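One chain of protein is taken out of this complex; the other chains stay put.
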Amino acid sequence: MKVKTRLPHLLMGAGILYFLVPLLWVVVAATKSQPDLLDSPALWFADFNLFDNIGQLFREDDGAYGKWLVNTALYSGLSALGATALAAAAGYGLARFQFLGKRLFETALLGMIMVPATALVLPTYLILSEVELVDTMWAVILPSLLSPFGAYLIRVYVDESVPVELIDAARIDRAGELRIFWQIAVPMMRPAIVTVFLFTLVATWNNYFLPLVMLSDSDLYPLTVGLTTWFNTAQQEAGTRMLFNLVVTGSLLAIVPLIVAFVLLQRFWRSGAAAGALK
Amino acid sequence: MLGTTWLRKLRAGLAACGLLAVAACGGAGGDDGPVTVSVWAWYPEFKGVVEAFNASHPDIKVEWTNAGTGADHYAKLKTALTAGKGAPDVAMIEFQQIPTFIILDALVDMGEYGANDDKGLYAEWAWKQATDGDKVYAIPVDGGPMALMYRKDLFDQYGIPVPTTWAEYGEAAVKIKAADPNAHIASFGSDGGWINGLMWQAGCRPYGYSQATAKDQVKINLTAPECKKVVEFYGDLVDKGLMAKDPFFTADASAALDSGKYWTWAAAGWTPGYLAGSLKNTSGKWAVAPMPQWTAGADEQGDWGGSTFTVTKQAKNPKAAATVARELFGKSKAAWDIGLDKAFLYPLVRDVAADPAFTGKAYDFFNGQKVNEIFVPVSEKLGEFQFTPFQDFVYSELNDRSAEAMSGSRPWSTVLEETQKNVVAYAEQQGFKVSK
Partner (left out) sequence: MTRSLPITASEADDPPAAPVESRARRRSRRVTAHPVAGMLFVLPFFLVVVAFLVVPLGYAFWLSLSTKSLALGTRFSGLGNYVRAFTDPVLLDGLLRVVLFGLVQIPIMLGIALAGALVLDAVTTKFAMAFRLIAFMPYAVPAVVGALMWGFLYSRTFGPFADLPTLVGGDPIDFFSVSLLLVSLGNIVTWAWTGYNMIILYSALQGVPRELYEAAVIDGATPVQIALRVKVPAIKQAISLAAIFTVIGTMQFFTEPQIMARFAPQISAGYTPNLYAYNQAFAYSDFHYSAAVSFALGFLVFVVAYAFVFVNNRRRGKRA
């Protein structure tokens, strides 16, 4: 196929510039001291201060940033693991079994996907405070286990890529259902599982509203809430505490792990996304 | 030290709360030893104040949490109070929020624990706002008596007299524009608290509420002439382009103050400290003058901001909590040394404010001027001023309606009328009987 490629490349070049400039700004700004951040040209380097900023970042407020980083990793890791496990089992169960109420549940699943997540936060807060879980890590993790879309995706994927014959054969060999799931189905579901895991990981890593409402102890904050707190303080105190540079450096360090994860795992999640489309 | 408590919290969370044993989680067991009192506050440099308190009170241990600044802090506090769990024993609350928390039935009357003895300790206006009759709901800490900050070097250079009345302030605005077309006399920040302070200084007393007298009655009169003249005066300056429209407390606003874009700011007792750290270019070029008056020769004053300590109804040991609220700052010299020199609070403790160490303090930022000589008499002069039990709503209305006026979608003359209308509707919807 012959394709005139000059115009598409020009457009893609413009796109790269648009998507990249803000990220470049963070990288450049993270190397600046607070006075330079306010005074020097926005998209070019001033004195190289990145390592000082990082050092200060981890010292400020008795090492609050380090705690937030660990909290974020813990919350999103546990949530993603749990949500993926639940979704994988449920998706498999729906795709490969018949039972009473299954069709009703499947129809409801589609409805669940459309329930706005933020509408749930407030009543969940009131319920969790009844069982004294508010202001603990569980207040962030437990609600994040809910992933109707994950279950739906896996259900569709199993339908396409885990042959019924294989499972029936295992059943004839008297293998237990759990063993069939674990040893036969899960390996075949891997791309879908990686996809669901990565996307729920991002969703929890980036979540702001839920932890904002659930947590008041700053030791338990994730990065999103912690950085916003610092930014507010920086604004309120007009920069007396030299926090703007920390907010910027902290933002950079908060983004890097996810971008690295997506780039490194590109093959997995893209095949997970694409495999579902191939019939 | 803090690092280990954080780890302990995480470990406790992981260990004690299995996914299935959900109900078993929560309150940790109590150790013997000093009574622990939890405090939420967002004062700068507060850690040292807490350490000083703990060192001088072996029977009480204060555990401090910074749960956010301003709105974030109140949001969490109100949520915890609604849920009936999770609020601290002692909470920092700004003056305008006190009636709001009283009506939420959130505050302990510290009068029962002898707090009425502190009455003479604090500036009179502040004590009045913190109490309702002999019920002591809050212990004042810092305030924001208002005065006019101005660029002395520029006023001198262009021979503009420092305004003593608002009429002169308007004339100065014209001269400043003539001197530098890019400059403004100040910015109108559409900040509800600031507008409120200006109205207070104009003799406007728009709100009235006393739970002790009548729980469901509130006075709202934002359309009184003393209130309207303020908004219309400032609105006129904005419409003529003499006043900028940038919000306060942003990096852009600091930059504008620091670059000669604004020549004045009707600011408060806490602003010297607030600005001294950030305005590097114009340090030493600013001075403070008393607020311009609406009537020549008058001495009307206003306040913008300030905060207190309160004891919440969720306090496990209200007596100990009341001690913490009264003595974290109170008469503690160690606390005020930090509060004045590092956190730049304006003290509402009269002895601290009258101390020559405070009044005689020369500020490099103001080229050696002893600015507290101006702020202290203002605080002493301030009279009674009440707030509504839904002041967040009022400030948000003032803020939003004046923002509309600034964007040109509403004439300034209707800002307070619309605010009055909306606030009254809200109050009635909330079950109040409203009087003017």
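First chain written, first letter: the chains are A and B, and each begins at residue 1.
Heads up, the rule we're going with is that a residue touches a chain if its C-beta (ideal position, glycine included) is under 8 Å from a C-beta of that chain, and two chains touch if they have at least 3 such contacts.
Quick caveat: nothing in here was measured; it's all calculated off a predicted structure.
When the full complex is taken into account, the listed residue touching the unshown chain is A:T195, out of A:S33, A:T136 or A:T195. Among the residues B:G33, B:P181, B:P356 or B:G431, only B:G431 touches the chain that is left out of the figure. Touching the missing chain, out of A:L50, A:V70, A:A89 or A:I184, is residue A:A89. Listed for subunit A, the residues touching the missing chain in the whole complex are 1, 3-5, 8-9, 11-13, 15-16, 18-20, 22-23, 25-26, 29, 37-38, 41-43, 85-87, 89-90, 92-94, 96-100, 102-103, 105-107, 110-120, 122-124, 126-127, 142-143, 145-153, 156-157, 159-160, 164, 167-168, 171, 177, 181, 195, 199-200, 202-203, 205-209, 213, 223-224, 227-228, 231-232, 235, 244, 247-248, 251, 254-255, 258-259, 261-263, 266, 270, 272-279. In the full complex, subunit B touches the hidden chain at residues 71, 74-76, 78-79, 81-82, 103-104, 189-191, 215-216, 247, 250-252, 254-255, 389-390, 392-393, 396, 399-400, 403-404, 406-407, 409, 429-432.
Operating definition for what follows: only the chains that are shown with their structure count from here on.
For this pair, subunit A with subunit B, the centres built from the Cα atoms lie 38 Å apart. Put simply, subunit B touches subunit A in their complex at residues 1-3, 5-6, 9-10, 13-14, 17, 19, 22-23, 25-27, 40, 42, 44, 65-70, 72, 76, 79-80, 82-86, 249-251, 253-255, 273-278, 280.
The residues of subunit A lying in touch with subunit B in their complex are 35, 38, 62-63, 67, 70-71, 74, 125-126, 129-138, 142, 212-213, 216-220, 229, 232-241, 244.
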